[in-house]
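Then we have chain A:
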Amino acid sequence: QTVGFSQIGSESGWRAAETTLTRQQAEERGYTLQFSDAQQRQENQIAALRSFIAQGVDAILIAPVVATGWDSVLQEAQEAEIPVVLLDRQVDSSDDLYLTAVGSDLVHEGEVAGEWLLGEVGEEECRVVELQGTTGSSPAIDRAQGFRNAIEGHANVEIVRSQTGDFTRAGGKSVMESFLQAEGGGENICALYAHNDDMAIGAIQAIKEAGLAPGEDIKIVSIDAVPDIFQAMAAGEANATVELTPNMAGPAFDALEAYWADGTEPEKFIQTESRLYTQADDPAAEYEARKDLGY
Partner candidate 1 sequence: MLLSITSLSKSFVGAKALQGVDFELAAGEVHALLGENGAGKSTLIKCLTGAYKRDAGEIRLDGVSIDPSSTAEAQALGIGTVYQEVNLLPNLTVAQNLTFGREPRRFGLVDARAQRAQARAMLEPYGLDIDVDRDLGAYSVAIRQIIAIARAVALSGKVLILDEPTASLDAAEVRMLFTIVRKLRAEGLGIIFVSHFLDQVFAICDRVTVLRNGRKIVTERTADLDRVRLISHMLGRDLEEAAHEHRKHADTDHAQRGPLLTFKAVGRAGMIEPFDLAVGEGEVIGLAGLLGSGRTESAELLFGVRTSDSGSASDQHGRVAHGSPREAIAAGFGFAPEDRKVDGIIAELSVRENIVLALQAKRGWMSKISRQEQDALAERYIGRLDIRTSSADKPIGELSGGNQQKVVLARWLAMNPRFLILDEPTRGIDVGAHAEIVRLIQEITKTGMAVLVISSELEELVAVCDRVIVVRDRRHVTELAGADISTDAIVRAIAKPEAA
Partner candidate 2 sequence: MIRSLQRITPQLLTLAALVALVTLFFPNFISISYDGARFVGPIVDVLKRSAPVALLAVGMTLVIATRGIDLSVGTVMAIAGAVAAYAITSGFGLPATLALALLAGLAAGLWNGCLVALIGIQPIVATLILMTAGRGIAQLITEGRILTFSNNDFAFIGSGTVYGMPFPTILWLATAILVAALMRRTALGLLIEATGINRAASALAGVNATVILIAVYMASGFCAALAGIVATADIRGADANNAGLWLELDAILAVVIGGNSLLGGRFSIAGAMIGALIIQTINTGIVLAGFPSEYNLVIKAGLVLVILVMQSPNLSADWFYLKTLISERRTARAERKEAS
């Protein structure tokens, strides 16, 4: 079987891991994987899908860069009777246009992070700073929304500063430095919520350099569960992370196999678990388990 995989790009370690795992999974099951890197561009993804269709692949995996704008190309795939599986991000097209979507609920991830923080601070006052992802990207929008959903109605927890760190370590670090400056050298900050682990890791360095203890003076919760955050957790410098598994291809291939075998329609959304990890979950072991997955 030939499967076309249109990946967004390679903008983060997490995505590199997803690509690696997808390749691994395809190899294990004996599929030929046609890989296409879209370099962050929807137009490249659409073009890639069209080329896959022209080539006549047996199935298409796509990690859509953005939710909108897939109707017509999905329709083309359907007319060519090629099943499409969405990975890790949703689209807002009608769900008969694709076989299924594998992924986590990004809003839910934010909620998990927010709820952890609520549990952690109880009734105490907590001024939170937020490091957002790339402005306009769907994880940034949804993770911001989820966190706000969780803390709504809890007047003691308040987001006081929010700025984009572009999902990068460097962005996380430099924005955090400014946050610290702006909030009385960090005294007025109780917790940091970062839309991904990389920004949190950058922020941790900034906090350390400002002479504060990350994880204690400022609580840190972020999303993704990449290996390095477990290292930080093991060192007591980060408090919690919400897992977004890079193994989206596994469930996707399972669903495809069933579909190829006898036309079984899977559920329209196969949700991966958004598991919360804290310092209590043996972060050192988690690090060891993940460090070779291509993050």
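On the choice of candidates, all candidates are chains of the complex that A comes from, given by their letters.
Convention: a residue touches a chain if its C-beta (ideal position, glycine included) is under 8 Å from a C-beta of that chain, and two chains touch if they have at least 3 such contacts; residues count from 1.
Just so it is clear, the structure is predicted and the values come from calculations on it, not from any experiment.
The candidate from 1 or 2 that touches chain A somewhere in this complex is 2. Of all residues in chain A, only 10-13, 15-17, 19, 132, 135-136, 161-164, 166-171, 173-175, 177-179, 181-182, 185, 198, 201-202, 205, 209-211, 228, 294-295 touch candidate 2 in the complex they form.
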